[in-house]
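Note that this complex is displayed minus one protein chain, with the remaining chains in position.
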């Protein structure tokens, strides 16, 4: 089934396992005559690149993206854009012991039950490595939207909680996000997280996190009604990411504790927000 | 676009406005030779029926469903099942003043911006009335799954919080759910909610709620990987419901506060849960 | 599966059996603010209506279409349009003997093999009665295209061969099409067919036909490339009609007998034709 495809008018189809020869995707529906080269996509992948500090996976990958089709003389042509990243640091020996056991909280067991076979190396297809192609396709989406919506359009994400430690929203500063290894807008929280995560690592454990995504400059009426509504599409996209277990739009679950009049007003603002100036979304 | 269609192998396509002549849907992909008549679907609609107590919309609708196709001599034939409910209590005069204003927290503004026209009566297409067809199609899905999975399969929902008042999980009892107007498994909480909601109504406001859905007897490996994974499909379906603003699977956002080892173990259990004995999902 | 749905941006989903209570469809993707009422769709259905002369099925159906949703004060709103036609002349007794036999050249056997059950009355779902909903949805498509493309747009069909008797293209006149019971543009051929078909009926047999569809005023570049190209979509739509067994675009099979230079030139003209002034398509 076409479950490795996401989207309708703008869509992408991805393939690739953690330790196979390569990962890649086909991005369809990109408007023609857009300036686009691999150098435009690479910075998005570089921000995601593993092994950049001691807090993330130590796998070393250059993650150099190659454009295989869909552009001509530095511009998109409207035809599907094939993207390819060769896997280089496959280190599959490191995963040898996993062949015979199922890791709790991972998809190993499910894949084995579903298919009766699995590429266990690094999680195979269920590896977070798959998200590299979401980033590559997302880069083209971002470039396309900037082209269509102009400078008003901006989408940014940051981590707002690691383990039990949330940021203090009053200290949040967009410019801070790229100044620490956590993509955190609160410099003080980032320092706390550093100490916290060092402890967690020493204890042989790890930690969860909550992210916030904010988009501005979105036109009202974006998305389709009912089953294809923007909230639903966002929820589907977020929950498809490995280990994501919750999605909120705007005030989310918090709305349930508010009187309806306040909630309606806040939700009304967030709805205008969702449809017009700014969309906020938290995802675990 | 086909955004009024949900699902792939089992799908349904709905139509209808709050105050139009009728609402209906086409359910496709139902297996043949299943016993099915309108009387099998009606009880699901009766539980949802508006106007049954003072805590819900006072609209009076019989919501009698008619099967227009897809069955022969009381059994499904594998062809699409057309369902129809005539609107009877349309009371569109009651909504006259809404023609000229946008209600906060509703889709009125968005529809007007998107289409340049809207059927304002009761929210038109964006009315919660649309969910009646989700219930009708869901009834057929439930009947189909019971037929395929047998007695082990069960899916149940209950309300676990209204306003700031959550249930006490230690008092939860499945048999209690149908004993109060709130579908609440905690009898004491249901009483508190009754008092709370009377106050809220008197103050001219309303309240939010959190629901929990639990499915048991689900085979491992259900759903597709990556963009079509079960979590993502559930999140999309839930967030497409009017006013839903958050979805959690299993422990959801709470997982972020746990040490990774605990979270992995719990998530592992919930994953087995998600794929095998029981799925829990909270939705605002 | 969603195989009772056709189309992507403009789509329709149909349901209904020949002798069930009703047939209907949901048309999605219709632009908002288009004038539309049942009276606009009815003339298309009236041209198709059975029982109008001795050369077609003698079933008597008023085929009165009802719009159930998607319009407000005589205009489309962008929401899905539900259409319903009640079956009145069901005469299922006439088909009693078919329950126990498979008609050659019909889908009876296939349905029975596929589903293990079938509504045999009049072919059930595989009846040509299903095409009434194609006509209703097609009416809305035609109205929509006329609105978008203006007066230059025209699509017309006529019968160009019945049995072994083809029209003489030099005698073809558009105005003649509605002057005979065969939708034939050649008055002399229509007379021949009348005599031929009377003979055929007396011998207890029937006859095949070839239709030609011509569209003018189509913008260049319509349709998607590769698997979604206009030729492919047209072929799929035509071949989905009961008993259709062949589709040609432009000169079709005849091109194979031409020298490549002539064929390329003709095909080039027809391609421009396909994409710009006029599209011709023959379907058996």
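Brief remarks follow.
By letter and in written order, the chains are A, B and C; residue numbering begins at 1 in each of them.
The rule is simple: a residue touches a chain if its C-beta (ideal position, glycine included) is under 8 Å from a C-beta of that chain, and two chains touch if they have at least 3 such contacts.
This is a predicted model, so every value here is computed, not measured.
The omitted chain makes contact with just one of the residues A:32, A:51 or A:169: A:32. Only one of the listed residues, C:100, C:170 or C:257, touches the absent chain: C:257. Of A:50, A:78 or A:254, it is A:78 that touches the chain left out of the display.
The set of subunit C residues touching the chain not shown comprises 1, 3-6, 8, 14, 103-107, 109-111, 113-115, 125-126, 130, 161-164, 200, 203-210, 220-221, 224-229, 231-240, 243-253, 255-261, 263-269, 271-272, 275, 282, 284. Although one chain is not drawn, its touching partners on subunit A can still be listed: residues 1-5, 7-9, 11, 13-17, 20-26, 28-29, 32-33, 66-70, 72, 75, 77-82, 84, 111, 114-119, 124-125.
As a working rule, only the chains that are shown with their structure count from here on.
With respect to subunit A, maximal separation of chain centres occurs for C (centres as means of Cα atoms).
Comparing the residue numbers each copy contributes, subunit A and subunit B share more than half of them at their mutual interface. Each chain gets a centre from its C-alpha atoms; the one nearest the centre of all protein C-alpha atoms is B. In this assembly, the C-alpha centroid of subunit B lies 38 Å from the C-alpha centroid of subunit C. A separation of 28 Å divides the Cα centre of subunit A from that of subunit B. For subunit B, the set of residues that touch two or more other chains comprises 1, 3-5, 8, 14, 111, 114-115, 125.
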